[in-house]
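Next up is a structure, given as structure tokens.
Then we have chain A:
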Amino acid sequence: MIVDFFFVLFAVMAIGGAAGMVLARNPVASVMYLVMAFFALSGVFVLLDAHFIAAVNLIVYAGAILVLFLFVIMLLNLGRTEKTDLRGPLYRMLAIVSGGAFFGLLLVMLRGGHVTSMAGGMGQETMDAMLRARGAVGVVADPMFRSYLVPFEITALLLLVAVVGAIVLARQKAP
Partner candidate 1 sequence: MSNFFESHWVLSLLLILPMAGAALCLIVQEEKSRYVAMLTSVVAFAISLPLFWTFRSGTAAIQNYVSVPWIEAWGIGYTIGIDGISILMVLLTTFVTPLAILASFTYIQRHQRAYYAMLLLLLAAMIGVFVSLDMFLFFLFWEIMLIPMYFIIGVWGGKRRVYAAVKFFLFTAIGSLLMLVAIVVIVYLYYRQYGVITFAYNDLVQLPIGRDLQFVLFSAFALAFAIKVPLFPLHTWLPDAHVEAPTAGSVILAGVLLKMGAYGFLRFAMPFFSHAATSPVVVGTILVLSLVGIIYGAWVAAVQPDAKKLVAYTSVAHLGFVMMGLFSLTTQGIQGGILQMVNHGISTGALFLLVGMLYERRHTRMIDDFGGIAKVMPVFAASFLLVALSSIGLPGTNGFIGEFLILIGTFQKYPVVAFIAATGVIFAAAYMLPMVQRMLYGEVDREENRVLSDIGIRERLVLAPALVMIVLIGVYPQPFLSLTSASVEALIEQVEHRAVSAPVQMGVSDLRFDRMPILGIDE
Partner candidate 2 sequence: MDIETYSLILSALLFAIGTVGVMLRRNVIIMFMCIELMLNAVNLTLVVFSRSLGIEAQVFVFFVIAVAAAEAAVGLAIIISIFRHYELVDVDRFNLLKW
């Protein structure tokens, strides 16, 4: 029961944050809305027993990446409330229709059982047992450093390349 309550709470927060981000005029407000949505999503992760993911999501996404966004907005001095950059009515309509249709179809997919059959769950007990046995970090670390060690290392390389690329791109060219 309590799980349901929190789920509804987080869900409402996440949806509200997402909608707020899309609709807010001020980019800084958008970032804050997104932070709220991410917080809520981390909550959902916790409810789904992905504690470690929830933590990483908070730290990396909400904490690091979104702060980076915030920095850029501040850096470019865009943090003022100006007239909205939302598109005109035609685009709004098209966007909402296509987005709605997309959502609708995803729902149809759920209802048709294409996905839910897989989503039934291994059972709360198994999950709990695993968590107890290995710990929240352990359950993730095990496959990551056994099966997916090479992709993991490649991710590191990707980040390195991204850092170098970002520096090269953003560097002020010498006059």
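Heads up, the rule we're going with is that a contact is a pair of C-beta atoms (placed from the backbone, for glycine too) under 8 Å apart; a residue touches a chain by one contact, two chains touch by 3 or more; residues count from 1.
Inclusion criterion for the candidates: all candidates are chains of the complex that A comes from, given by their letters.
Note that the coordinates shown come from a computational prediction; the quantities given were computed from them, not determined experimentally.
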{"item": "Single touching candidate for chain A, where 1 or 2 all sit in one complex", "value": "2"}
{"item": "Chain A residues within the candidate 2 interface of the complex", "value": "3-4, 7, 11, 14-15, 18-19, 21-22, 27, 30-31, 34, 37-38, 41, 44-45, 47-50, 52-53, 56-57, 60-61, 64-66, 68-69, 72-73, 75-76, 78, 85-87, 91-92, 94-96, 98-100, 102-103, 106-107, 110, 115-116, 118-122, 127, 130, 139-140, 142-144, 147-148, 151-152, 155, 158-159, 161-163, 165-170, 172"}
